[in-house]
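Down below is the structure, laid out as structure tokens.
Missing here: one protein chain of the complex. Every other protein chain is in place.
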Amino acid sequence: MANSLAEQLANLRDTRVWRSIFRSGFGPTNLHRALAVQQNVFLHLSSVKIRKRSLSFRVTWFLGTLSLGTFLILVATGIPLMLYYHPSVPQAYADMKDLRFAVSAGVFLRNLHRWSAHAMVLLVFAHLFKVFYRGAYRPPREFNWVIGVVLLMLTLFLSYTGYLLPWDQLAFWAITVGSNLISAVPVFGTKIRFLVLGGHTVNANALLRFYVLHCVVLPLAAAIFVAIHFWRIRKDGGIYSGEIKKP
Amino acid sequence: MSEPKDFVAAMDSNSRKTPVRVAFVTRRTSPHVKAHDDDTVMTFPEGLFRAAVAVEVLALILVAIALLWDAPLEGLADPTVTPNPAKAPWYFLGLQELLHYFPPVVAGVLIPTLVILGLIVIPYFKINIEAEGLWTRNRTQRLRILAVVTAVFAVFLAVFHVYAVLIPTLLIAASMFFSARSTPSPGRFQVWLASKPLSFWIMSWFLVQAAILTLIGTFFRGPGWSLVMPWSGQI
Amino acid sequence: MNRAWLGSIVLALAMTSACSRHAAGPAEAPPKAFGAALVLVSGDKQAAGVGSALDQPVVVQVNDEKGTTVAGALVRFAGAGGVIFDPDRGLTGSDGQFTTNVSLGGVHGLYRIVAATKNSSGKAAEIRIDEIALGYQETLGKQVSDIHCVRCHDSESTPERVSNHDNLIAQAHSFTDGAILNAMSDADLAAIIGHGGAALGKSAEMPPYGNTLTKPEIDALIGLLRALADPPYRPQGIFYAGR
Amino acid sequence: MSDDAKKPEGAENDAAVSRRQAFVTLGVGSICAACAGAAMFGYEFLAPNVLYEPSPVVNAGKPDGYPAGSVTQDQQSAVYIVHGPEGIYAMSAVCTHLGCLTAWKPELGIIACPCHGSKFTRAGVKIEGPAPHPLPWLRAWINEDGDLLIDRSEPLGQKQFVRT
Partner (left out) sequence: MSLPKRVRSAWQYLFGNSASAFGTLSGVLLILLAVVPAKDYFREWLGYQKQYLRLIHGRGDATSLSRRFQGGLQQIWMPELGVVDRCTTCHTALKEASLADVKTQPFRPHPAIPHKLTEFGCVICHRGQGAATTVEEAHNSTKSWEEPILPARYLEASCGQCHLDRLMGTPRLNQGRDALAQYGCVRCHTIKSPDGVTMTGSDAPPPLQHIADKTTREWIAAWLKNPQAYAGSATMPNFQLADDETRDISAFLIAQSTPYQTHKGTEPAPAASQDTAALQEGTSLYGESFCSSCHAMQNTAGMLVGGNLGPELTRAGSKVKTEWLADWLRDPKTYDPDTRMPHYRLDAKEVGLLIGFLSSKSDSDFLGNTQLAAATPAQVEHGKTLVIERGCANCHAINGVKKPDNFAPELTLVGSRPLERILFAPGVPHTLADYIGAKIRQPRSFGNALKMPQYTLAPQQVDALATALLAQTQLAQTLPVSLRIPGRAPSHYRPAGKAGQLIDDMRCFSCHKIDGRGGDMAPELTWEGSSVERAWLVSFLKNPNTLRPSLIRRMPKFNVTDAEASTLADYIMTVYQTPAFDQETLDSSRFTPADVEHGKELFYGKYACQSCHIVDPNKDKGYIGPTLTQVGARLTASWIFHWLKNSQSLRPGTQEPVWNMNDEDARAVTAFLVAQKNAPRKEAAQK
């Protein structure tokens, strides 16, 4: 049975339909393996071959991969959460209660989303420090470092805008405190705050703006920058795996 | 960039020819080989499996956490009642802690902007590219500069009573002085420290500082932003 | 997951032990004497709103075999359903009596509280005391009763009102008279309250209240009768009438 | 990991290869199973457990408000309350064709749908138009307070009148 299933799968891979979608088949040879990466729009961002040393845990601690992992988890949990969320006052809070008490697995999704968000901030910071300490920011990777800093900012903004959405005391006051920081910016401070909040206080407008930023603008920007970041890894010579002492 | 170039590189028009990496040895770089290409493996499946394993470990941990602990949710937002203490998200608590000491323009704008700018310009610093030890050149002069900077900084922080920053700063400065010490048979730790460039020291100082301030803001601040112990149950 | 379970169990154990230690509170006074029997002095069959304190304290007395009072005997009170005693244990006074204030639980109905003492050989003697908690309906019934009913149906006079019970030829049933009232259905009671005694072949001294009281008030009154009944009222199996 | 690294690719023995293959199958299979499970549970998640919708039972007030011979349309709850010679009955105002809200035309004495021109009598029977069924009758009754209640949740199979 298992054999025939495997055969059937193998046969499936040989069909025209399969080939038309995946272009290359799976196969035991390095050619197949190379094609699998090359001909996939996502995997294509990385190179076909990778330095063996850079795969060692010691080198990167996989912090970049993990950061991407949290981002994917956040997207995967965030979209279902949007189905039970209205960005309006005070309905947003009631929706939190519904997620907690009425929606099947709603509380799990929210927990996972929330904890992953914290994990992402932590991992991105860790990634930054790790990259710094192993010297991977140095030329020719200096621009990718800058993109990394931009991604750090995006991560912080994503986390921060998401913070307001539950519309509870924690959210409201964290955003009140945080947004008042903006008004400390010389000259334009209060103007920027006015624009960000869509008003003079944290209110329904602010909630809607944060919602749009959190669900559309920032994830899109992050996705684009992540793509550039990955592409630049390849272009800048692969994952930096340290200098090798001469044998 | 304005210096005259020592070489000219041109694109080869032969598209069938495999591109080869070429190293240009200029006047400003030494000719010895620092690194050479390593063994490579296929990204698929080896690299991807490893990435998948890493992400799965992460997912396992996060799912377990999500199953066991509920995300915090407090009462409905009430603009008339400020909870005491009102805290920002944890990653901003270091900033909030600074705000406790400095005026908003300094702590809320100047410092974050400087940090971001600093992070961005790091790779463009010549000194980092060289990656040589801080004390390898101009040792006395650099020591003098370090002493002055440390002193100015210490006075500044002491005036604002920012001991949470002052003490770690002094400790880092002390270890810098320690690494600069010329001892006949330096220990391995000292050798390791001495090999570190200035950027390492600045980044370490930033990391330690951010960690300490965030920890204080998260765990040691209670009602009215007063100093409390985490086990007192007031946070 | 295991660790969390383990942690919560440990925490729960720690908390229960902490609580139980707290509950023990001040060390219990050892009894100075032992009695053989407990006698109720006063305070049973009181009715009060749910969760509230009874108006009168409950007083019990400890006697020895010969029936003389025992001073310094330990009396403990206990009750289920959230009954609170103030205090819940103590030694009898020189008159052999022990007094406690009782607060009833949050559910309407009968509360059975138990007072116990131990004799010299450690055998417990106890008495059961019934108190009644009134819910919304019974409380309303009591208000109605206080205005319209008790003057004739309660044979006891208080400083605030003089009982009219003995002035009647027909002896009005006490509301606690479960032996008679339990046998009457809700409809019977509603009829006699609403139409008066004369309409049902009983004494005309019971006036009709059908035009005075509203239906909810009559229902509330019946609810009060059911709550006060002694022996307690046990409704026959009610079948909910579907639409 | 280090073992693998030392061996040349071709030297992998069959047992190792098949074991590796088995684990890969297990891994991919698990992930597929998780996705399938998520898809199945997705239905559970997407189907709301509680609804924020008005109750299907509508209180239409006292029956006295509907004089004999009248047809009253309750716009809010999309029902007709008709007081015919046999008593009061309730009828859905939603056209059985494609769900448009029909309207009572007092001057013609018919119920008409604005969307595709279906017309019904006051008993809900179709006169003309594309509507496949007559307008469904709804269960109506008088509660203890004397109010007329109408249950919109399911159509009645037969005629039913409330006598006042």
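Order of writing sets the labels: A, B, C and D. Residues in every chain begin at 1.
Going forward, contacts are C-beta pairs under 8 Å (C-beta built on N, C-alpha and C of every residue); 3 or more make two chains touch, one makes a residue touch a chain.
For clarity, every value in this text was computed on a predicted model and none was experimentally measured.
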Omitted chain - touching chains that are shown: A, B, C, D
Residue of C:78, C:124 or C:168 touching the missing chain in the full complex: C:168
Residues of chain D (touch criterion as defined above) contacting the omitted chain: 1, 3-4, 19-20, 22-31, 33-34, 37-38, 41, 44, 49-52, 55
Interface with the unshown chain - residue positions in chain A: 94, 97-98, 100-102, 104-105, 108, 168
In chain B, positions touching the absent partner: 45-46, 49-50, 52-53, 56-57, 59-60, 63-64, 67, 72-75, 78, 81, 83-84
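We take it that only the chains that are shown with their structure count from here on.
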Inter-centroid spacing, chain C versus chain A (mean Cα positions, whole Å): 66
Chain centre separation (chain A, chain D; CA means) in Å: 39
Contacts with 2+ other chains: residues of chain C: none
Per-residue overlap in chain A, given as positions that touch at least 2 other chains: 52
Residues of chain A touching chain D in the complex: 52, 80, 83, 98, 102-106, 109
List of chain B residues in touch with chain A within their complex: 33-48, 50-51, 54-55, 58-59, 62-63, 65-67, 69-79, 81-83, 86-92, 95-96, 99, 103-105, 108-109, 116, 119-120, 122-124, 128-129, 131, 199-200, 203, 207
Contact set on chain D toward chain A in their complex: 5, 41-42, 44-50
